[in-house]
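With one protein chain held back, the other chains of the complex are shown just where they sit.
Note that the chains are named A, B and C in the order they appear, and that numbering of residues resets to 1 at the start of each chain.
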Amino acid sequence: MSKIKVGVSGYGVIGQRLADGVALQGDMELVGVADVAPTLPIRALFEKGMPYDLYLASNDYKDQFDKLGIPVEGSLEDLVQKCDVILDSAPGGIGIKNKVLYEKYGKKAIFQGGEKNEVADVFFHGYANYEKGLGAKYLKLTSCNTTGLIRSVDCLDKAYGLERVAITIIRRVADPGDYHRGLTNALRIDKAPSHQALDLMTIMPHVEATGILIHTPVTHGHIITVVATGKGKITKEMALEAFSKHPRIRIVNTDEGFVGNASLFKYARDLGNPRGDMYEIALWEDSVVESGNSIMYAINIPQEAVTIPETIDGIRALMGSQKNSFEGTTITNKYLGIGKWRKS
Amino acid sequence: MSKIKVGVSGYGVIGQRLADGVALQGDMELVGVADVAPTLPIRALFEKGMPYDLYLASNDYKDQFDKLGIPVEGSLEDLVQKCDVILDSAPGGIGIKNKVLYEKYGKKAIFQGGEKNEVADVFFHGYANYEKGLGAKYLKLTSCNTTGLIRSVDCLDKAYGLERVAITIIRRVADPGDYHRGLTNALRIDKAPSHQALDLMTIMPHVEATGILIHTPVTHGHIITVVATGKGKITKEMALEAFSKHPRIRIVNTDEGFVGNASLFKYARDLGNPRGDMYEIALWEDSVVESGNSIMYAINIPQEAVTIPETIDGIRALMGSQKNSFEGTTITNKYLGIGKWRKS
Amino acid sequence: MSKIKVGVSGYGVIGQRLADGVALQGDMELVGVADVAPTLPIRALFEKGMPYDLYLASNDYKDQFDKLGIPVEGSLEDLVQKCDVILDSAPGGIGIKNKVLYEKYGKKAIFQGGEKNEVADVFFHGYANYEKGLGAKYLKLTSCNTTGLIRSVDCLDKAYGLERVAITIIRRVADPGDYHRGLTNALRIDKAPSHQALDLMTIMPHVEATGILIHTPVTHGHIITVVATGKGKITKEMALEAFSKHPRIRIVNTDEGFVGNASLFKYARDLGNPRGDMYEIALWEDSVVESGNSIMYAINIPQEAVTIPETIDGIRALMGSQKNSFEGTTITNKYLGIGKWRKS
Partner (left out) sequence: MSKIKVGVSGYGVIGQRLADGVALQGDMELVGVADVAPTLPIRALFEKGMPYDLYLASNDYKDQFDKLGIPVEGSLEDLVQKCDVILDSAPGGIGIKNKVLYEKYGKKAIFQGGEKNEVADVFFHGYANYEKGLGAKYLKLTSCNTTGLIRSVDCLDKAYGLERVAITIIRRVADPGDYHRGLTNALRIDKAPSHQALDLMTIMPHVEATGILIHTPVTHGHIITVVATGKGKITKEMALEAFSKHPRIRIVNTDEGFVGNASLFKYARDLGNPRGDMYEIALWEDSVVESGNSIMYAINIPQEAVTIPETIDGIRALMGSQKNSFEGTTITNKYLGIGKWRKS
């Protein structure tokens, strides 16, 4: 069976990781990546010896590429023609413009959370609504917070049935190395409800959701607290039993040394994961508390890498190579090495 | 009627503000303040010309005071004898030792949140259980987060009846000028449930409470999100109506420019408040959202000053000068200038 | 003798402090302040009961002022006509536009550091070149870092003669309450030489200066290290003797508890200074080290307030009310309470 040909448009924080993730899939071929300017990621690609072919989304900086000796394989339009699916990880608002090219050549595409929902046919999550993506033309992935949040909420809902969730998102304000946004000695609050709560309801319309988002001056992972109200009583043991079976949830506790988001970043670095990335969300065992029919818990969202598995799930849904969520996510997990650390 | 004679033991972040607050009360006399070493607050007191008499809790650094020319009025034991009530704001764990002195002279005292509950007869909050403090000998104040939290929870409970609350505390990790504790580019999580939830249940035993606390690397105010579940439906309008009548809750919104904890600190500085302090908690109008019988909202806790009014309420309860919460808090508010900013 | 009539255009971080500073001058009258929108400083002015009359620089937000009931005295043009001198503290780039109004009515003005040098006749510092400002029409103040830096460099130069300085500016990236700029877990470097070194040479052309600026994610004061090379040997004792006589330099050391920029902010708050401001720069005694003919030292720049005294000096120079730097700065210092903390 021939491999699915995949291109990545936008080689930034997400694009780099999408490219690396696709390159690990035994049933996919990374055709190349596209960007505009000789940014640090492109310079790093060059210093590594161009493991991926580079295409240019515009010629605005072509002379700089030439001066630096960075080889260019062609244009974004060239890349699109060679692919079955394009993963669009261009900055928010560019994806909708790029879509014209994808339509011109009848190619499928997956957009990241920065685009408006209208860009796609289906707002997609690999676990919560994989089947809706089957055979679609355009998917939009949930954002990093929503992707991780839904893993845990869908997990509880499938196991025990949920009525409502109220979330508090303690958001990291920038990625390591970001200088164009930041926050210094301040917490910032957004108007409620947060878009993540609304997005959750779009994907899981049978669960009522609301939430408040607070930005914090850190870079290594969002933390979300969830108050999930079940149709019946959900005990701490019941919740942990369900969470512990989810391949993309890693259960940790503070006594092991996982005392915050930076511990998880450190651990992923110490594991030798490329870029110190982690695909799993972490869920603190010693954060889980009960109150009436509600269960409350805290999760950590590694914002740079968390959407990669669900995006690759999306390729499988679009192409129909796996027909349901279990099969789609299982093969993605296998190629990404997710869950291999579990005892059994 | 003679004034209540008050001393302050421990002239740090809280002690300074207690002294200033007591000095504003028309029916109280600040006898003096006690500390141990020529810290920055003591040096500032000296530079200001010693508006308050200084007593020494030990002679360990007496030579330094002499060398600097800072006048000392006597010992802590001297101060205790001159007072009706001692406000103990020494570092956590010292209060219980100081208590021996207070007992020796039969003086009443109020301890701050850093001491263990056993130090006092009553764990006190000016609005939620003022009457329990009437005529008691020793009170312990709720901590800064719990004090502010209970203002809002008690307010809703009295208006509409509450069954349970689930809180997320987004804690500022240090005060401005702290160098002995800190956190750099990290969120830190504590084991759940947080002590604030447990403390709330001690003060308000008819409400079930749980919560998760996350430390964040900022200095200007904690933010707490509260999911409060009513006995019946509580709408946003109902909640705001109750909150807007509470003298120690200031309703703000992001469109006015109050976009986070640092905006409130800035505003208090621009008001010309001493030290840029604010006694009120802020409650974001545009954070209030409904979900089932639950109302969710976010409040800001100005950690340096928030417990001052309730501590002064405690003096009134201990001395019995005002017989109920309404009278006690109203006169405290008047002398502290709380609520004068309200339109009506 | 009639008082000098002063208006302040731009009621932000600097403008508020200019207004407060002018209001303290016995020989000046603050006519009013101007701004555009009901920002937090304007709301605070209103909550305080309008101690200063407010004028509007545009009518864009007039309806909001009306809705909030904030009284408006007139337009910026009205204010200009009533003044002898306008202190322009509008955001960088607006001052040059406002200048048209000042010229129309033949009024003198002082611009802040955010404007280009061309806006003014003289680039001004109260100690280093007061006499150049005598009788001028338009002054531009040095920026906060340059103002504080020049105090110390001019002080050494006048005492012992300097050949060159090499500075490292460790810049606070935002003010408390700023959300529109920030930096999270990063140091940022600017191209060298820094503008502060170039500005120093404009004011003190006989001293060669260069320097590097690094932005840091803090809000409470810049720190500058200076390597000042004398024409002859300058010992630590010589340097400290000169510094200790300067009214706007406060000598501190780490053993007293002044261990960084946040200690100074805390101390100013504990002093009860409005907004926790300090006009003096701090110079760490235990940072002063010798190397050849060079003396190295570190100073703290309280960015929000440091330029206020030199701006008021500028009014005196413009109006010619004091004919030299010593007289001009001495009377400014007296009214601002600078130096009263000195032992002798």
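Methods note: contacts are C-beta pairs under 8 Å (C-beta built on N, C-alpha and C of every residue); 3 or more make two chains touch, one makes a residue touch a chain.
These figures come from a predicted structure and were not determined experimentally.
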Contact with the hidden chain (one of C:86, C:296 or C:312): C:296
Absent-chain contact - pick from B:182, B:320 or B:337: B:182
Full-complex contact with the absent chain, from C:139, C:170 or C:281: C:170
Absent-chain contact - pick from B:144, B:218 or B:259: B:218
Positions on chain A where the hidden chain makes contact: 16, 39-41, 43-45, 47-48, 175-179, 184-185, 220, 256-260, 262-263, 265-267, 269-272, 274-276, 341
Contact set of chain C toward the excluded chain (per top definition): 163-164, 166, 168, 170, 172, 185-193, 208-212, 214-221, 223, 225, 227, 229, 254, 259-263, 284, 286-292, 294, 296-298
Interface residues of chain B (partner: the chain not displayed): 173-174, 176-179, 181-186, 188, 217-219
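Keep this in mind: only the chains that are shown with their structure count from here on.
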Chain centre separation (chain A, chain C; CA means) in Å: 47
Gap in Å, rounded to a whole number, between the CA centres of chain B and chain A: 42
Residues within chain B bordering two or more other chains: 185, 220, 259-260, 262
